[in-house]
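Omission of a single protein chain aside, the complex is shown with its protein chains in their original locations.
Chain nomenclature is as follows: A and B, assigned in order of appearance, with residue numbering initiated at 1 for each chain independently.
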Amino acid sequence: MAGTKCIITGVPGVGKTTVITEALKRLEAAGNPYAYLSFGSFMFELAEKQGLVKNRDEMRLLSKDDQRRLQQQAAEEIARIDGDVIIDTHASVKTPKGYLAGLPEWVLDALEPDLFVLVETDEDQILGRRFGDLSRVRDLDTYGALQSHQSFNRAIAAAYAMKTGCTVAIVTNADHLVDLAIDQIVGLLT
Amino acid sequence: MAGTKCIITGVPGVGKTTVITEALKRLEAAGNPYAYLSFGSFMFELAEKQGLVKNRDEMRLLSKDDQRRLQQQAAEEIARIDGDVIIDTHASVKTPKGYLAGLPEWVLDALEPDLFVLVETDEDQILGRRFGDLSRVRDLDTYGALQSHQSFNRAIAAAYAMKTGCTVAIVTNADHLVDLAIDQIVGLLT
Partner (left out) sequence: MAGTKCIITGVPGVGKTTVITEALKRLEAAGNPYAYLSFGSFMFELAEKQGLVKNRDEMRLLSKDDQRRLQQQAAEEIARIDGDVIIDTHASVKTPKGYLAGLPEWVLDALEPDLFVLVETDEDQILGRRFGDLSRVRDLDTYGALQSHQSFNRAIAAAYAMKTGCTVAIVTNADHLVDLAIDQIVGLLT
């Protein structure tokens, strides 16, 4: 459909929500509004409508086939949205069994994103933010584990670029420089 | 088919054989046995049965088309195995013409792995192990060459994750900590 499909990702604690929220406001103020959706929430609502789950915790209990089908259906519905959309998701998710692609092939084929953004910052800063934000339960990662995760995200983003032809932009959300990160996101979406 | 298909990889000298052998014993003792196969040996036996080669050295003389067909047939047969299987292979193979994908697309499509494990350790430790093990002819790599190879393996593992939806787990097999590596593999397969 007409419109830019932009995927924004970042490891937990990097400040993705903050930069997306502000970028959406500025884009709207500039007369260039984007719709916003979280891929995970979108999938959950789909599963709920289909009577597969009653709450979000049950999502991980779904069979692999059900999860894959839901991912694909969610991607197909999002692709049909007319207009510009920011899709909030993860490049990869850290699970007890290793890194899991946030956008496996069947999602990419259905979604056909135009732009893929990695929000990153120094691992030390992410650790600082995770300790500082006691309102959310975050992974207890080490510096090295975070480095490995961010590096894996860059690698899988390259695979996404090969698969879809989307561009991959890296936006640094450094301490004290959140405005710069928001400006960059707005610039990418304008 | 029912069962977990787990691919375990690592550069020569990282101690992959040791950790797989011990992990298989512990999994069996815990009442959760895995079958084991080496992808290369499996392909060779297939080629032998088809009268294409008489010994393992002849494998590299096969045409590119024959090699690809054999890879695909091997992957299809392995996918039909009922039950849990560890598949021992390489994320990428270092050849005189550069890095070669251990699991190109046609293998992944046929195999549909659930879990992909990278066994890694510091390059210095790998060099030490290669010098120490005079029973096998190993590549004479430098520190930098090993670093480049391990890094390429992580990148290609990300592409595998995108393609198949398998998880990618990184297990460090550090000097004096082989038990930890085995525990982690057992944990991933349990």
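We adopt the following convention: a residue touches a chain if its C-beta (ideal position, glycine included) is under 8 Å from a C-beta of that chain, and two chains touch if they have at least 3 such contacts.
None of these values were measured; they are calculated from a predicted model.
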Contact with the hidden chain (one of A:29, A:61 or A:170) = A:170
Determine which one of B:31, B:51 or B:98 touches the chain that has been left out.
-> B:98
Pick out which of A:127, A:145 or A:188 touches the chain that's been left out of the picture.
-> A:188
Given the full complex, what residues of chain A touch the hidden partner chain?
-> 115-117, 154-155, 157-159, 161-165, 167-170, 187-188
Positions on chain B where the hidden chain makes contact | 68, 92, 95-101, 103-106, 108, 148, 151-152, 155-156, 158-160, 162-163
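One rule holds for everything that comes next: only the chains that are shown with their structure count from here on.
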Between chain A and chain B, the Cα-mean centres are separated in Å by 31
